[in-house]
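For this view, one protein chain was removed and the others were kept in their places.
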Amino acid sequence: MAEEFQITDEMRAQIGKESEPWTYEVTTTSVRMYARGIGSDNPIHYDVDLAKAQGFRSIVAPAGYIGTPVFVPGTNDPTFGFPRRSGGARLNVPTKGLLDGGTETEYFDVICAGDVLEETSHLADIKTRDGAMGKMVFVTNESVYKNKDTGKVVAKQKLTSIHF
Amino acid sequence: MAEQVYFEDIEVGAEIPQLKKNCSTQQLVLWAAGSGDFYQIHYDKDFAQKTGLPGLIVHGALKNAFLGQLLHDWAGENGQVRKFGCAYRGMDDPNQDILCRGVVTKKYQESGKNLVELDVWTEKPDGKKTSPGTALVALPSKS
Partner (left out) sequence: MTQAKPSVITEEMRAAIGAEGPPAVLEVEKTNCRMYARSVGHTDPIFYDEAAAKGRGYRGIAAPPGFLGTPTFRPGGGSGAPGEAGGRNFSVPYKRILNGGTDYEYFPDAPDGDVICAGDTITARSSILSFEETEGSLGPMLITKRQTTYTNQNGKLVAKMDGTLIQY
């Protein structure tokens, strides 16, 4: 339970340690699915010819979509899809409750279908807070996405999960 | 994956190794994403009941895909699944075993191919067949 959860020095020592990279792919299928999922009807997310006519490499990934992690059965988490890999903390917080605490995305380039990205992540922050549901643990991971072809950083994301 | 099966070793009437499935409601959502079929009777219980169904049911197409896996895994790296399909006759529930089975009904050679016909089906725990169908698989020869 979260009430008994204590942040240890060992956990804090994980902060900043970079994980092994993982490949994230942006395809026309996945861009359209994400756009459809948010209910967007902007053709820039659906129509390849239109996107190219506007100077993009292909259809543009909607805000928040930074590719789909390559799925390897037995390696990726079956519910959330994230890769289990060495390095970088995916802290195991043994509580029943889990909520998404929020995501911040910073862009350095446009992401388009056809892009293949390399992602690494590290633990950025861990803290506890007392709230309406009792003691809650806030874990923030930061991911950096690079375009595999150019090596340039295209986006960064901070993802916070709340364990209670 | 299992060892390669060869045309010469196949006997008419023999059953191929069974594949047991059991779909969580989560798997039904995964299938909706993979297949593009977002029909609510597979994940929204209220909706399913309003259409007259007792509750959520497993997509027929997912059971068909299970039979596809049954055949693909049996045919092996050097076999080809050339035809498969089934009728979605009986309904299957999530969180219940679905047994995928197949029996060889014919073997012959045609146009240089070693072909095996099978009856395939999915079955509930009580033995009731829910998705009867047929398949055609090309197998490699030992020679």
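Per-chain numbering from 1; labels A and B assigned in written order.
We take it that contacts are C-beta pairs under 8 Å (C-beta built on N, C-alpha and C of every residue); 3 or more make two chains touch, one makes a residue touch a chain.
Model, not experiment: these values are computed from the prediction.
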Candidate in contact with the missing chain, chosen from B:I16, B:L56 or B:C86: B:C86
Residue numbers in chain B that touch the chain omitted from display: 1, 21, 27, 30-31, 33-39, 51-52, 59-62, 64-66, 68-69, 71-73, 77, 80-89, 131, 133-134
Residues in chain A touching the chain absent from view: 25, 27-30, 32-33, 35-36, 40-41, 43, 46-47, 68, 70-73
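In the analysis below, only the chains that are shown with their structure count from here on.
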Averaged-CA centre spacing for the pair chain B and chain A, given as whole angstrom: 35
